[in-house]
Structure formats: structure tokens, C-alpha cells
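One chain of protein is taken out of this complex; the other chains stay put.
== subunit A ==
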């Protein structure tokens, strides 16, 4: 359809407006999936609709750049948007100024404005939806669409605010100026109080619910954008909440700080508050009431829980949670011995493990440490106390053998003598001969004894007798009595013997040469007699031996 020139007369304008509305309606009625693929019909409708809207907004703008939107087929999406932007920027500033003015002079609220608000809200929604579709269709680019949405949302919110402000102004104006038979201030006040009671005390308002649900849907769309601003605006919200408690006596905690469930509501309130920046009681009340309404609707019981009950509920929920946790299998950190296969991969890296180190940590070498070591070394060197390994002394396991040397000389003893000596040693008749080492030992011990006696005599005053050196000097012919004889020390051994012990014999001793013949004969006769006597004895003995006991030879016992 060709673009109708803007400068045509009013009926042409009306025709254009009608067409635009129709296009809007068509866009709205179109199925959502149709927007996904580009269709020329929808595009045409979109262009007409946008043209209509542009022309409708033109009168509000102080200096419109264009009288009508140029949105023919030849124009690009970018171009169309630029035109809209050119229009909307000064318009925004105008609207902001209006808002500020309204803030400074809030108009009186009008009771019959509730319906208008609802209608206006619906219209706004429609506009928004349409513009969303438009954005998607033309570009397929979400960013531009979002920007447009934001723009339109801002416009719409401002529109809402404007409308509500207007309503407020109307209300105020009514109360102050007009008081005729139809409207009495008192009645108005009573009515207002009733309404307030309803809002704060009694949670039964279904009309508002419907509105709020729609608003919630929108809010969920806006959630991403408005999240960041929540924290900042909570403070503002709380401040306003406190003001509210001061003013409304029946207000409760839930009204202001809401339940945990409806954060969206809070956001809605915050967003509305920021954008509108109106301190209109009704507006705020409306928001809070909506919050409260939704909370109460979502409560399981039909009454509000007390603090104690809330605590109990929390406790119960905690207990349930803990019991559930106990029944479930524990996390791997709480289990006893866990191998690598039983825990997730690389999970040990995340946990701060504590285990015993059997190795002492390496010492940190600092200057002080080295200085102390050097001091120790110096001290040791001065003392001469080193940790040298000393060779262990070899303990003699056996006594050193005396090796018999090979004697290469002719032996002085005959074989018979050698065996004789051996036999004597074995039987014990003769003592064992001293070995060479023994003689040496004896000699050494003797020397030492002599030395010791001399040293003792020199070193101390008390008398030590001369050591007794045992000699094997055999004194021949000394009877036992003589050995024990107490003789003076000076007497020699030779003198100890008595003359009889030296010589045994009788009478004169004469040599053979000195003897006379008679004496020689006498001696021989003595010898013979002795010999005969001995012979007789021996023969008698032998005769005695030959006698068998019990035989006839035996001499009878007497």
C-alpha cells in the first residue's frame, strides 16, 4: 500500500489512523511463530502501525524532526529506528520535566481512576508486545529489539506514571475544591479509609490479583535488567516502608519486607518506584498491598504465622534437612578411608587435607643458621674434638699359640727318653716342662718383683721384708725336722746339716790302702756274713711264695 502523504486533510488522517490501528490489531492477533520467519505482510503491517504511532506522538513533541515516519519499503530498519529515536529523545526530556513537576505538585487522587489504570495498563502491554514483535521481525537482532523494548518500556512506564499522576492530581483537586451535594469530604474520607482497611487488613481483592499477575509476567521479562538495581533500591524501599508504618497503624512486617517467596514483587515495586519516583500513598500502598496479597495467597494456612511459629517452622525444616542428610550417603570427605576411585576426579585438590609429615621439613638456610654452624665448626677445631671414626680394637679371641720350631739339630734325647718323659708327664710323676714362653714369663715376673720391692722401700717408710724367691734348691739329707728348725739368718745351709747327716758310718775310717791284713779279713768276713743272711732271706721268701694256700705245703696257722 503506498504511503499516504502526511499533508492531506483530517479525513485522510483519520483513514491513516484507522489503518494503523487495524495493522496493530493484525500484528497483535498474529501467532507468535509467524514472527520467527520474515513475512512481507507482517512487515507491511508493522510499518503502517509504526507510522501511525509516530504520527500520534508527534503533537507531544516540542520540535518534531519529521511530521510523519518515513517507513516505505525502501527504508531500512536502521533508518526507521533513527527516525523514531530522533522523535523520542526530546520527547523523553519533556516527559521527564513533566514528571518532576508532578512530583513537586502531586495532584489529588481520583477514585474512579482505578479502571483507567487497568485499561491503560492493558494498552501499554499491547503496545509493548507489538513493538517486541516488530523488533524481531525487522532485524532478527535481539540487541536492537531489546533497546527498542527498553525505550518503549521507559515510555510506557512514564506513560503509566503520567496517567497515575494525573489520577492523583485529579483526586486532590476534587477533595480541596469541589464539595457539592454529590460529593462530601467526610464521605470521601470514610470511603478512603474503608478502602485502606481492605488493602491492609483484608486480603480479598481479586481484581488487583489479575493485574498483578500480568504485571508479574512482565516483571519476569524485566528481571534480568532490573536485578542489579535491587540492592540499591532496597534501601529506598525500606525507608519508604518505615514511613508507611508510621502512617498506617495496622501495617505489619510482611507488608513491607515481604515474604522470601516473592522477590519478583519486590522488584516490581522497586522498578515502579524508581521509574515513577512518586511518593503517592496510593501508589505505594498499591504495591505493598499487592505484595501482601500475594504472600498471603501463597501461605498454606489462611492466617499469618507468629514469630515463634515461624521459628519453629524453621527449626523443623532444619531438622528435616539434617535427618535427610543423615540418611543419605555422606560426602566423600566424611567417609573413612577413601581411595582415588571412590571420589570424583581431582576432588582432593579442592579439599584442604591435613596429614602427618614423617619427614622433618628442610631447614631454611638463613645467615644466622650458617653463622651458628660456622661457630660450632670453629669451636670444634679449637678443642680438637672431631667425630673421627675409630677403629675398633681387635680383641684376642685365643691365646697366642707357641709354635714349635723345627729343630734341625740332632736331638739330645733318645727316642726312649722322649717317650719316657711323655709317659711321666701323662702319669703325673714329673711336672710338665716349662715352655719357652713360661721361662720368659718367669724371668719377667722375677725382675718385676725385684723392682717393686726396691721402689716400695724407697717410696714409703714402713718396712717391707725382702720378697721370698722360691728356689728349687734341694737340700739333700735334710730330715723334715731340720727344715722347721729356727736358725739364725746368718747360718748357711751347709751349716744346717749335722755331721751325722753329712757322713754316716762308724769308727775310724780307713782307706783300703791303709788297712792291715787282719782288718781286711775282718771286713770280708763281715761282708760274707751279710750276704749269706740276705740269700737265706730271699730263698725263704721264694719258698714261701710257692706254697699254695690250703695245700700240704702250707704251714698250719698257730
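Things to note:
By definition in this document, contacts are C-beta pairs under 8 Å (C-beta built on N, C-alpha and C of every residue); 3 or more make two chains touch, one makes a residue touch a chain; residues count from 1.
Convention: contacts and distances are computed from a predicted model.
Comparing "K Homology domain-containing protein", "AP-1 complex subunit gamma", "Autophagy protein 5" or "Transporter" against the UniProt entry of the hidden chain yields the protein name "K Homology domain-containing protein".
Note that of A:334, A:349, A:362 or A:416, the residue touching the chain absent from this view is A:416. Within the full complex, the residue among A:367, A:407 or A:508 touching the omitted chain is A:407. Counting over the whole complex, subunit A has residues 403-404, 406-411, 414-420, 422, 548, 550 touching the chain that is not drawn.
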